[in-house]
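Here the complex is missing a single protein chain, while all its other protein chains stay put.
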Amino acid sequence: MGDFTNPVMAKLGRRLRLAVVGGGATSFIGGVHRTAARLDDRFEVVASVMASTPQRAREQGVQAGIVEDRAYGTLEEMLSAEGRRGDSIDAVAIMTPNHRHFPECKAVLEKGLHIICDKPMTTSVEDAIELVHRVKQAGVVFCFTHNYSGYPMVRQARDMVANGLLGEIRQVNVEYSQGQLSSYVEPNAPERLKWRLDPARGGPSAVLGDIGTHAHQLLTYITGMPLAKLAADVGPTVPERQNDDYAGMLLRMENGARGTLWCTQAASGSENILRIKVFGANGGLEWEQNFPNHLKHMVQGEPARILSRGLPGLCKAAHRASRIPTGHPEGFHEAFANLYNDASEAIAAKITGTDADPLALDFPTVEDGARGMRFLQAALESSNGNGGWVDCSLTF
Amino acid sequence: MGDFTNPVMAKLGRRLRLAVVGGGATSFIGGVHRTAARLDDRFEVVASVMASTPQRAREQGVQAGIVEDRAYGTLEEMLSAEGRRGDSIDAVAIMTPNHRHFPECKAVLEKGLHIICDKPMTTSVEDAIELVHRVKQAGVVFCFTHNYSGYPMVRQARDMVANGLLGEIRQVNVEYSQGQLSSYVEPNAPERLKWRLDPARGGPSAVLGDIGTHAHQLLTYITGMPLAKLAADVGPTVPERQNDDYAGMLLRMENGARGTLWCTQAASGSENILRIKVFGANGGLEWEQNFPNHLKHMVQGEPARILSRGLPGLCKAAHRASRIPTGHPEGFHEAFANLYNDASEAIAAKITGTDADPLALDFPTVEDGARGMRFLQAALESSNGNGGWVDCSLTF
Amino acid sequence: MGDFTNPVMAKLGRRLRLAVVGGGATSFIGGVHRTAARLDDRFEVVASVMASTPQRAREQGVQAGIVEDRAYGTLEEMLSAEGRRGDSIDAVAIMTPNHRHFPECKAVLEKGLHIICDKPMTTSVEDAIELVHRVKQAGVVFCFTHNYSGYPMVRQARDMVANGLLGEIRQVNVEYSQGQLSSYVEPNAPERLKWRLDPARGGPSAVLGDIGTHAHQLLTYITGMPLAKLAADVGPTVPERQNDDYAGMLLRMENGARGTLWCTQAASGSENILRIKVFGANGGLEWEQNFPNHLKHMVQGEPARILSRGLPGLCKAAHRASRIPTGHPEGFHEAFANLYNDASEAIAAKITGTDADPLALDFPTVEDGARGMRFLQAALESSNGNGGWVDCSLTF
Partner (left out) sequence: MGDFTNPVMAKLGRRLRLAVVGGGATSFIGGVHRTAARLDDRFEVVASVMASTPQRAREQGVQAGIVEDRAYGTLEEMLSAEGRRGDSIDAVAIMTPNHRHFPECKAVLEKGLHIICDKPMTTSVEDAIELVHRVKQAGVVFCFTHNYSGYPMVRQARDMVANGLLGEIRQVNVEYSQGQLSSYVEPNAPERLKWRLDPARGGPSAVLGDIGTHAHQLLTYITGMPLAKLAADVGPTVPERQNDDYAGMLLRMENGARGTLWCTQAASGSENILRIKVFGANGGLEWEQNFPNHLKHMVQGEPARILSRGLPGLCKAAHRASRIPTGHPEGFHEAFANLYNDASEAIAAKITGTDADPLALDFPTVEDGARGMRFLQAALESSNGNGGWVDCSLTF
């Protein structure tokens, strides 16, 4: 099949050919990437480097249905072999442990291929900034999978803020809490947790790399403005833990709006609660990832309005990111797939030399990735000091 | 790609080849079927008859990415042409207007192909019973897409009842309310509503055919027992309407449990609310389709427990139907895909002569389709009388 | 103290003197009545007959703070003794077991005293109708404590329907479920349950007398119209039970609107869920007693609105029934007290010969009590037949 109702995809006349790097048998996010790529039939996953050792990489690729000669053992092997094919890959999706994103992105960029990259982007701000420049030079599409940006009601929220429905933004509050690290699981942790908790592979902060950057990006995506400065408390709450599992922050947005942020992976029983509240001069919004099809719109002195995905009256960006009618719940996979869809249109537009719908280009970028790394770094700076304010703005 | 982690699919060694009949450009459910088939990469939609006129059928098939020579104009054409191919279709998914299900199923059965069929199954009990017999004779897989049965927490509920956690079932209450027909939309209705409201094409009751049979099946699926009798009030609540849009019912389950059922498509602003409550001697369950990742378990005198998809301790059937961790919402597409996955394993087992996991065979069947038609017929009988009790049991 | 901000109470210049009959040590509702009477300081409970035997009645009255010579042993004693006092009682609140309401009301009416009476009003329709006539003749205030009518958001709902915001009412759905009788508690039941389950004292239907009449009254109060006919299934769901604990009904309102009603006291773990949905041509309302400060207003194709108690824009009746700002939850006691407040104004107006605010006269009346009895009787008629439709209208 293939989805050719999208005019840019129709012009391309075929599905995009995607390679996946990472996301093998022990990974949760690997399956999500592949499902997201497949959901709307705009990508075909045709090649893979599924694990960090060549043999496992090849085996797991075949197991995932990649034809044998494209289930590669290493990235180098893949980039080299694909370069010799007539039907070679258009894009590479990277979902390896964090420390490998930077070298892998560089290698892919050298081949001029488009990139879909998981977060956090790198393990240092310096690498992140370098990647920004390299992506600009290469002129390729770089879609950074802060997947919560893909939810239709998040796009609705972003649109409402951008169109001034809340007035000037004045306050924000973000919570991202999970419970998977609420006890000292390290001794028997699965690989997928182990590398996250290892600073050499996961980066200098486990909690900020894994979920804090999501919270930060969601905040900047909805409010449409960067974070200017922060004061933070970052550390472990489980006594035996080496790495961190908690961050509390005071925030100041670019326009002076104040805010608080709490993220943790050690809140026993907390089921991936990602909740954001944004208040402006004329109203407020609340969204919670666990109930993603609804967005609460508040105005002082008026009844709260529950905006539901699919309702007439929502913005174009929300409708574009929605597949089925109101009352038929969409979720995590569809949101993730929306980033893939955006990327597909952006990539197909590049290939065919056409213009993508501007709404399709509203996905998180390499710059967002760099800002996330600066956010992480600034939080550690503040926390390692006396918790005072640290500037975290970033210009490229 | 292709999902070969499932042992039966691995034995088959390829994706199943599926044809779709119906579900063209104006359809909502067509896209859902195709996405569900694709979601886990066990099916490949390779052929189609997408519309009721040959030209539109061919055009829409190509637009949906079917290769030109398999984007057929009619079912007869497809069945004949595919029969001559080496890589011919394994199964046919039928999602045409209701009155066409019966003749189309018969035609497909004559070719010995497996069937995935949308609801309601037929437009009369007689046709439904005949279909039960024909499916038995053909010995093929017949998966009937009462998709709400695909939700993991519905399977958890079914398992809890079957394992006696609630004790003997004593009371049930079901609501299925929508708002799309809350005003007299008929004059300008889109085709997808028009045929539903036309008794010749949609069957004798619009509301029962479209959503009432879902409510009935969900009830029997969770409680694990048939409905014995009912007393009903069926009719329009919008004065100008010819067909019905409302049904209220009193229920008696096979074991004597009592219940009420309300379904309507004319509740202004009701966003596809499908909610069920089941109470037994030792506890109760509540599930609502709009928040499908949670199941409320009540026991008198104890705190309510909120069971979440993905939690350890849930039954195998629930875990089997779940893809991602707790707190990452799954929804309508995944539930629908679960039926496709069940069907894929059942079909692949037939083809390869192996045994499917019994949990994979717990999808709605042709018998469920027939029971649904008897439910619909009995409700009209009761309502057209004085609303008294009518037996609705059915044996084959 | 005393609340003299109300102009009618200010004219009276004192608190009303109330006697309570019933509601002694074993009662739940007795304490509620006394708290409700006291909450806004318009009544002073000065006399009592708190139990069914003179000695216990006197003891419990004193224990509840009644001065010794007014803690009477019997109703006759009280009516006679109070008649001889200068500061005698203005009104009597009756909260005895159901079968005593009728004779006690008659005795009180003979003294020309005002009445606040708990539900169900009597144990037969005949008695109820006789009481309607006697109250009319006596010309006193008769406030019937269907307390759910006292919730501000219920009054808001009633106002919205009356003002046509929903358009013509077309559908209703009511649930009233409790769990206290989900097992066979009879052998060791406390007195307060025992008399309810005894037809001689509780009346012919336990579930309808205890909660079904509340559901019926709430429905007619919000929709502003009587129930025209019903078809019912009433009986026990706990096998050993003699009396009933379940009722399911199909409803037809006076204007032809259709509906369903479910009430039970045997839904294990159900925490006094009283929920009502009302849909009209232009929108719908949903209210749930467990979260009484909010009312959901739905309109097809628009975001749902959550109306909160205390918000500007609510109707006068809602504001009148509300004491504290939005976000400070009010509950059961305040709703009950609202009926007492309404009654206080009505009684004070009678005594002082002034006009009460018409909004204060919108409490449930003796006629509502009679309609409730006819509802109960009709349900049993239908259920004891084949469940067909039974007219339940009542004219006086």
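A few points about this structure:
Every chain is named by a letter (A, B and C) in the order it is written, and numbering of its residues begins at 1.
Here is the rule we use: a contact is a pair of C-beta atoms (placed from the backbone, for glycine too) under 8 Å apart; a residue touches a chain by one contact, two chains touch by 3 or more.
No experiment lies behind these values; they were computed from the predicted model shown.
Set against the missing chain, the residues A:5, A:183, A:354 or A:384 yield one that touches it, A:183. The chain that is not drawn here is touched, among residues A:34, A:70, A:100 or A:170, by A:170. Here one chain is not drawn; of A:43, A:195 or A:262, the residue touching it is A:262. Across the entire complex, the residue among B:107, B:304 or B:359 in touch with the chain not shown is B:304.
The chain omitted from view is touched by exactly one of A:153, A:304 or A:318, namely A:304.
The set of chain C residues touching the chain not shown comprises 1-5, 15, 28, 31-32, 34-35, 38-41, 44-45, 63-66, 178, 270-273, 289-293, 308, 323-334. Annotation for chain B: contacts to the undisplayed chain at residues 297, 301-308, 311-313. In the full complex, chain A makes contact with the omitted chain through residues 166, 170-171, 173, 175, 177, 179-180, 182-183, 231-233, 235, 237-238, 246, 248-252, 257-262, 264, 266-270, 277, 279-284, 298-302, 304, 385-389.
Going forward, only the chains that are shown with their structure count from here on.
Averaging C-alpha coordinates per chain places the centre of chain B 44 Å away from that of chain C. Chain C has residues 301-302, 304 in contact with two or more other chains.
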